[in-house]
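Every protein chain except one is present and positioned as in the full complex.
Chain nomenclature is as follows: A and B, assigned in order of appearance, with residue numbering initiated at 1 for each chain independently.
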Amino acid sequence: MTQDPNRPRRGEREKAEARGVDEVFERGFTRAGALRGVGGVLAAGALAGATPAFARDAIRVRSRATTITTWGNHPEWKGVMEKIVDVFEKSHPGIKVEVTYKPTAQYNAALNAALAGGAGPDVIGWNEGTSIRTAAKNKQIIALDGKVPVGRLIPAARAQVVFDGHSWGSALDAYTVGIFYQRPIFKKYGIKIPTNWAQLIAASKKLQAAGVTPWAMPAKDMIIPYFFYILAASSILGQDGFRQLRQGKRKLTEPQVVRAAQLMIDLQDYYNEGFQAVSYAEGKALFAQGRTAMLIGGSADYAGYKQVNPKVNVGVFGFPSPSGNRHVTVTGLDLNYSVNSKSSHKAEATTFVAWLSSRAPQQIVANELARPIAIGVTPGPGHRVESEMVAAGRPDVPVWYSVPETGGTFGAATTGGGIFTGDLDAAGFAKLVQASIKPSSKA
Amino acid sequence: MELNPNVPPSAGRGRRIATAIRRPRTQIWFLLPAVVLYGGFFILPTLASYWLAMYDWSGLGPLGDFIGFDNFRRVFEDQEFRRAALHNLWIFIALFVMTNTVSLFLAVLLDRKSWMRGPYRAIIFLPYILSPVVTGFIFEVLLSPNIGIVNPALDAIGLGSLQHTWLADPRTALPVIIIALAWQWNALATVIFMAGLQNVPPEMREAAITDGASPLGVFRHVTLPYLAPAFTVVNVLLAIFAFRAFDLVYVIGGAIGAPNGATLVMGTVIYGNAFGKGSFLDVTTRMSYAMAQGIVLFVILGLVAALLLVYLSRRERRVH
Partner (left out) sequence: MSTSALNVRRRRSFVTWVGAHSILIIACLLVVAPIYFLVLGSFKSVEEFFASPFGLPKSFGTDNYERAWTEASVGTTIKNSAIVTVSAVFISTVVSCLASYSIARLPLRGAMFWRLLFVGGLIVPVQLIMVAVFITMRWLGLLGSLGSLILTYSTFGIPLGVLVLVGFFQALPKELSEAATIDGASDFQTFRMVILPLSMAPILTVMILNGVWIWNDFFIALILSTKPSLETLPLGILNFFGVYSTEWGLIFASVVISALPVVALYLLMTRRFIAGMTAGSVKG
């Protein structure tokens, strides 16, 4: 079989740096292999001269810093992440962080495949929910007791990373979901922020009559409809009601709560054209360009709006309850970062994870990314939308899929597309989601 | 590996060939590289997947319990998978009809000697070169209710009443995907048919014309029989393409098969189960189950391909 002489061989130093010198020597070092290894390094060196990416790796090797790897699931955050990484690298000379981005929709696929093969990054980011618990149980991550300042974390973040008597990592940011609206459109048509369902429907009707598409409701992946539903249902249940839902004392199929699904159906005339085939990303862009007046959106989306339309002028308000006695938002966490138990740079990775909840990165998060997970950090002056987001949630309910009892609700909702095609009515949809709830008295 | 020097060159053909057979090594050396690569990176993983499918593994963490053939049984009861299989069947049937008529027809047209032949051929093969991801994306944008040109185009030529939210209506979503698939596939089919047409001896055609046969008659009785091998290749590849469709369908419909599962195919169902339905919100994966589904797909496709191959090969042989 022909050998490509430029194919990097096992003796190559770059790989040694990246995966731990021990592992390389374990594989055995034959003379032939060593010679080929030298050839490989020379070739790699030649290639390194040719492209920036390879050169970056080579420079790292030469400066003898430890490089830890991590994965991100929002390629659109690259700019902000680089800022955060820069701050870290400046205050921690000797540690470099290399972030690989996977497209959001394929992040889990790639991560699971990598972990199945035992080759995950040093710092693993887990989507919110039970995956971090599963990972801890399977000893894929190490406990970080005493290393991560969990006292600094907001309750939701703490609940994710502190369990079984140990602490396991830290999130980077939280996102809150409410209703984003286009300020210029509301102003032009004299629409006030709706405080109950009647007003919400009336506003939609008025916008429609004026020729503006009231809602962007991208349903291709059922993400936005899911958030709409849990916001509507949470507005009916309130914080207490949600806890009772988790305990099994209340059900989504109660007539009062079925109204949440019904609202989604009633507003169907006011959604953007062809919404069932529009993806989340496209829906965001439609809204950011002012083609629709409202969109269920999260604080993490705001960065995306600005990217599509730097002049975007939006505001956010909480989802009102039917009668107007409260308005809710749901808050969830982005990736929870932990340390890979198979990493060869556990110490450095731990340092990085612990640092994520400190003031410096959290301030960047609060100002430019989403919501901070550290207590006491607020968006700086001039960040109106971020501040509004904080104010929009009274009360604030955790995102349903992040809690064990209602963890399967999103999966159930993905099969509920029939609600828009007429195959499923409101009661049917509620029943579908209710079936995935596993009540527990510990909630 | 040299020819046996004891066998004189004047020896009969039979003896020389008999001597040749007595050195079994060469064919093994020729075969070896392929066997090594294929065995290690293809056969072994396939067997491993079959083995993994018998566990209850989610894809994350330890293997879980051994459950034997449970996963396979569940596959056959799975509504979603069955629906997806049906969609694959629609795709196959639609492409089958289109290929054996339109592609064939185009190939015949392109067979005539003409100065435009080169450019035509070049253009017609183009769709197959594009990545299916890109093609799916283009069609998705073309049909978008917001920026697509299909609806405005219909309006422009006076068929405005046909305007539709093509991708959002469960009745039109799959047909539209089939059109996108056909756009790519027919390119290849046409070229393969063109190749097959080259095999038709022109003398036979001339003879038939001289005998007074109409063009249609010539086609039916002279050309078609010689096309039999091409038919086999095209249709078997077609079956593989139709049942293994993934990239393009995934881009347009996603792992959920928007809207409401109308665009699911077996490939996307398997992907959804193996790696999650493509969202940061859904982290439940069922890798073992997905592998079981994959094996069922493999078997289905194997059967279809084998049947086609057998039937078409028989036709081939009958002709000659």
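As a convention for this text, a residue touches a chain if its C-beta (ideal position, glycine included) is under 8 Å from a C-beta of that chain, and two chains touch if they have at least 3 such contacts.
Keep in mind it's a predicted model, so treat the numbers as computed, not measured.
Of the listed residues A:102, A:326 or A:346, the one in contact with the hidden chain in the full complex is A:102. Contact with the chain that does not appear here is found for just one residue of A:279, A:329 or A:406, A:279.
The missing chain, though absent from the display, is touched by one residue of B:97, B:149, B:162 or B:207; that residue is B:149.
Counting the whole complex, the residues of subunit B in touch with the unshown chain are 1-3, 9, 13, 16, 20-21, 24, 26-28, 30-31, 33-35, 37-38, 40-42, 44-46, 48-49, 52, 59, 105-106, 109-110, 112, 116, 118, 120-135, 137-139, 141-142, 146-149, 152-153, 156, 183, 187, 191-192, 194-196, 198-199, 228-230, 232-233, 240, 244, 246-247, 266-267, 270-271, 274, 287, 290-291, 294-295, 297-298, 301-302, 305, 313, 316.
Residue-level contact of subunit A with the missing chain is found at 1-2, 4, 6-8, 10, 12, 14-15, 18-19, 27, 50-54, 56-57, 69, 75-76, 78, 98, 100-106, 109-110, 113-114, 116-119, 279, 281-282, 284-286, 289, 291, 307-308.
Throughout what follows, only the chains that are shown with their structure count from here on.
The mean-CA centres of subunit A and subunit B are about 37 angstrom from one another, to the nearest whole unit. Of all residues in subunit A, only 1, 73, 104-109, 112-113, 115-116, 127, 129-131, 134-135, 137-138, 140, 219-223, 226, 272-279, 282, 286, 291, 334, 401, 408, 410-411, 414-415, 417-418, 420-421, 423 touch subunit B in the complex they form. On subunit B, the positions that touch subunit A within their shared complex are 33, 36-37, 59-62, 144-146, 165-170, 173, 254, 256, 258-261, 271, 274-285, 287.
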